[in-house]
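Selected chains only, in their assembly positions.
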Amino acid sequence: MSTSTLLIACPDRTGIVAALSHLLAEHGGNILDADQHAEPPTADNELPPFFMRLAFDRSHMTLDDAGLRAALASLAQRYEMTWTLHDGTHRPAVVVFASKTPHCLYDLLVREAMGELPGEIKAVIANHDDLRHVADHFDKPFHLIPVTRDTKADAEAQQRALLEQYDAELVVLARYMQILSPELSADLAGRCINIHHSFLPAFVGAKPYHQAKARGVKIIGATAHYVTADLDQGPIIEQDVTRVTHRDDVDALVRKGRDLERQVLASAVRLHLQHRVLIHGNRTLVFR
Amino acid sequence: MSTSTLLIACPDRTGIVAALSHLLAEHGGNILDADQHAEPPTADNELPPFFMRLAFDRSHMTLDDAGLRAALASLAQRYEMTWTLHDGTHRPAVVVFASKTPHCLYDLLVREAMGELPGEIKAVIANHDDLRHVADHFDKPFHLIPVTRDTKADAEAQQRALLEQYDAELVVLARYMQILSPELSADLAGRCINIHHSFLPAFVGAKPYHQAKARGVKIIGATAHYVTADLDQGPIIEQDVTRVTHRDDVDALVRKGRDLERQVLASAVRLHLQHRVLIHGNRTLVFR
């Protein structure tokens, strides 16, 4: 089998599914998995937005990639579609940003080694040298780029150069303790995932576990979201929570939180790499 | 809008989605929600099974119900489909069987009253008189049909007569403490839902909370499944669990379990009434 994935957004009109499935079928493509969603109509006379994820087997298709893309482009014009087509044999290049805490970095690298990640981690970029041995153990290039207030612009220039060098399609901030500049955030829009150690929108900003302890919540969480220029405000991809009690001091919250961070970040990265996430405004649609 | 739902199962062939979506589109039907699943191919040369749920807006369709059914029947023959078409304006008739414990019965009736159930509870049948006041409060007919070993055949004949009288499309065993005969189970295949108070397949049979306590599990569950002639072995629709500790005696397990039973049974009933459940062998596909 040779599976490709098509992600589509357009105004909801009768016949979209028929047109798409006909296009594939007439050229020998077999739909393996289709998932779609239309927002409910609103009071204004606008067509509500329609979204679709299509996974299909290309192995018997009579159209090559260029032909398929041309056919899709023509359909897209008719239906005002935005679309992306992802070849299942391509493993997207991923670059991981880290600082000192190893748990998320180990987690991603072990998952890749066990075949759980449909992408390839090309390199680790860090603002401290502490995790070099982790990258080494997994045979990944490690780039130390320290960041201070004064050197931030320079550091981001180096980071950009590396991302270009590795053809990075996804950047994962694996407890990277620096805030990206609005410019870099904008340039990485929709392909940079951060893990925030709270159940957003609760406890935005610094020291969320201290905030959680102070408020006396009975559940803590973690949130993976796309990075935008607004800190902790980007589209949410995945969240999870766990119970805590008065016996849990801040250290215990931090420890429990680490388990959430690993799970939630890895899940968001997997969903993104499987082309299951569509961004719509400041929200995501996740086709599981 | 006038929404209908189509459930389909057939061998997986190229073009099914195209054919179906074309049929709807050419007659003015607009697909609102489509979800499909194909089992992976197996070693033998059989076509793997394909399943689909399609919700579509019929309000602008140029085919009436008979016309649509004729068109579907013709397509079904070509693709060896089994299919059911459900008109969204029809509220299926539900009959609830109960015994003495009120929590599931109250739960279903309150949900119906709040508009959560896309069906209509027509009557309550019970083998004890304890819950008559509950049915009365919600203005539902209550039928007392006591069951003993000797009168079981007779009792089931009365139950069948009532199910026929109410045109029951779904029977819900809401902690009904009698086992249906193999014949009645067979006749209600795929339209009779039971709630079992354990996480099946753990703790089949009687007194599952006592079994759970004895085994020292840390989590208990509840399972809603279609009734078959094999006790507690029917296709599972929904399950949920909750944590327990050594502090929970059997009474506490029973109490915690009741919360699960309510949630799980109501969820299964909703999913069934929304035509989101397809039975395949002894398993279900649930299109959420």
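Points to keep in mind about this one:
The letters A and B name the chains in turn, as written, and every chain counts its residues from 1.
To be clear about the criterion, a residue touches a chain if its C-beta (ideal position, glycine included) is under 8 Å from a C-beta of that chain, and two chains touch if they have at least 3 such contacts.
From a predicted model like this one, the values you see are computed outputs, not experimental measurements.
Number of identical chains making up the complete complex in this structure, 2 of which are shown: 4.
Methods note: only the chains that are shown with their structure count from here on.
Superposing the C-alpha atoms of subunit A onto subunit B requires a rotation of 180 degrees, rounded to the nearest 5. If each chain is reduced to the centroid of its CA atoms, subunit A and subunit B end up 36 Å from each other.
For subunit A in complex with subunit B, the touching residues are 12-19, 21-22, 24-26, 28-38, 60.
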